[in-house]
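In what follows, a structure is listed as structure tokens, so that the remarks can point back to it.
The complex appears here without one of its protein chains, the remainder shown in place.
Naming follows writing order (A and B), and every chain is counted from residue 1.
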Amino acid sequence: MINAILSMGGLALVAGLGLGFAAKKFHVEGDPTVDKLEEVMPATNCGNCGYPGCRPYAEAVANEDEAINLCPPGGTATMEAIAAIMGVDPAPMEERAPSVAYIDEEKCIGCTACIKACPVDAIIGANKQSHTVIIDECTDCDKCIEPCPTDCITMVPKEVTLYTWSMEKPDGPHALH
Amino acid sequence: MSHANLLTSSSPHVHDGASVDRVMQSVIWALMPASALSVMVFGLPALLVILITVASCMVTEQLFMLIRKRKTTLGDNSAALTGLLLALTLPPHSPWWVCVVGGVFAIGVGKQIYGGLGYNMFNPALISRVFLLISFPAELTTWPVPMPLFSDGAFSMSQAFAIIFSGEYPVNQALDAITMATPLGQYKMEVSMGKTVTDALGGDYGFSYINSMGGNLVGSIGETSAILLAAGGLWMIRKGIITWHIPGSMLLGTLVPALIFWAFDSSVYPDPLFHLVTGGLIIGAFFMATDMVTSPVTIKGQLIFGASCGLLTYIIRTWGGYPEGVSFAIVIMNTAVPLIDQYTRPTIYGQRPERT
Partner (left out) sequence: MGIVASVLKKFHGGVHPEEFKDLSEKCAIEPMPMPERLYVPLHQHIGSPCEPSINVGDMVFKGQTIGRPQGFVSAPVHAPTSGKVVEIRQHPVAHPSGLTMMVAVIEPDGKDTWHKDISGLEDPFKHEPAEIRERVRCGGIVGMGGATFPSFIKMSPPKDKVVELLIINGVECEPYLTCDARVMEEQTTEVIDGIKIMLHGLQTENCVIGIENNKPRAIEIMKAAVKDIPEIDIIALPVRYPQGGEKQLIEVVTGRQVPSGGLPIDVGVIVHNVATAVAIRDAVRFGHPLLARPVTVTGLGISRPANVQALFGTPVQEMIKHCGGLKNGTRKVLMGGPMMGVAIGTLDVPVVKGTSGILCMTSNETTDKPEQACIRCGRCLQACPVSLMPTEMAWLSRHEELDKLQEYNLFDCIECGSCSYVCPSNIPLVHYFRFGKMAIQTADKEKKRGEIAKQRAKAKDAREEKVKAEREARKAAMKAKMAAKRKAAAAAKGEKPATEKESAPAAGGNDKAAKAARAAKAAKAARAAKAAKAAKAGGGTKDAAGDGDDKAAKAARAAKAAKAAKAAKAARAAKAAKAARADGGTKDAAGDGDDKAAKAARAAKAAKAAKAARAAKAAKAAKAAKEAKADGDSQ
């Protein structure tokens, strides 16, 4: 009996020491989660998620278990990436077509409210001069819509051309035809 | 102007006509000669075992497809093939419920719960056989003596039914005994008690190569004729259904160690030919290990897989607890297949060191 206790105890001690040693020696220094999360966000700092920027949202997701489906410009891709990093299930997400802002230049009064609101300087124009959106730089964050006093900004879906088209995935086996 | 019904799918737009159901069908044809001989050698009970097992597999498959709300896959012949292969690993007088349970397990647990054809990890017939062997050792190790179909003592259909469904053996049997040990079983049992190989297999037991070539071999339904099974296997290779890599490496994997050990001490270790014709080595090498879903896709991988199966078979047969090792060997190697595939990836065009 004593032998059994001693030998089992001894084995457990050795195993525990071994695990502890391995945990220290083979420890992998990974990115802090917040940095990883911020990487997968679109960096528009648009505030759609309710946080004053992408990094605060990343911190909230990492530290306070915030919902992962609050980022419309990032879309499903960002939500799934966050899910993968945090090891949680993907959350339902509104599918919205990638859009860009469009300023109706007839209605624009040149007040520069939208220019000030755009976080990536994607609107060009000056005071009392018609404004217009640089389509390539617009990140679909919707921040310019509110400030416009004449409500002349709308989000229009991006046009798919032969050059921006991407092939769809095949239906897969057992597809219910 | 446009034609409303022009099909626009991705290239390529032609196909060589291969299909899963044709592949499976070809394998079933390759097994027919050996199965027919077995029915000849063991009589109608063996036929019943085959039919019940195949039916059980097909019914289970259909049930699962109904539960999963999918279109029936009986058309791809894979359930029927699994049934036939499973039946060939069972003793010729297996009770009906062994056949049914085996079929349900093979398709239900061996295939469907993984997701159906293509997703299973283990060879369904073999995993079911292993399950049956471990769960019902008595039934799975009762080996009846051959009772040829057109001989004096052949079982009639009603007698066959009685054997399979009620376990009742008819009286007035022109037999000394109903069951016997398989050659491998005999070898293991007697040699472990100290006899030499020749003593174990000769004498009362009366094993002879000539006899066994004709199919007069005690064992499972599929162990009777090594020649017919090999012929079926070679026909499949010729037709391109399987390649030589797995059968070849598996046979070598068993025969080479057998040769070495037999040369070392022939009183204790039987010769390689014995290993070749007895047990399930041939059916395992040509029909079980070559199951596409559960074997590697790369050529190098197939060679490694086959050789390991063969080696494991020899080890289990010689030093393991069971007389026959083919099913265990293949099932064990099935677990290693994804790993083998990963480490034997071919060198792609443009990545070999230039040798000009």
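Worth a mention:
The definition used in the following text is that a contact is a pair of C-beta atoms (placed from the backbone, for glycine too) under 8 Å apart; a residue touches a chain by one contact, two chains touch by 3 or more.
Every value quoted in this text rests on a predicted model; they were computed, and no experiment measured them.
Note that of A:Asp35, A:Asp65, A:Glu105 or A:Asp151, the residue touching the chain absent from this view is A:Asp151.
For subunit A, the residues touching the chain absent from view are 42-45, 77, 92-96, 107, 109-113, 116, 119-122, 127-128, 137, 139, 147, 149-152, 160-162, 165-177.
The omitted chain makes contact with subunit B at the following residues, 1-3, 5-16, 18-20, 22-23, 68, 70, 76, 115-119, 292-293, 295-299, 302, 341, 345-352, 354, 356.
FYI, only the chains that are shown with their structure count from here on.
For the pair subunit A and subunit B, the distance between mean C-alpha positions equals 53 Å.
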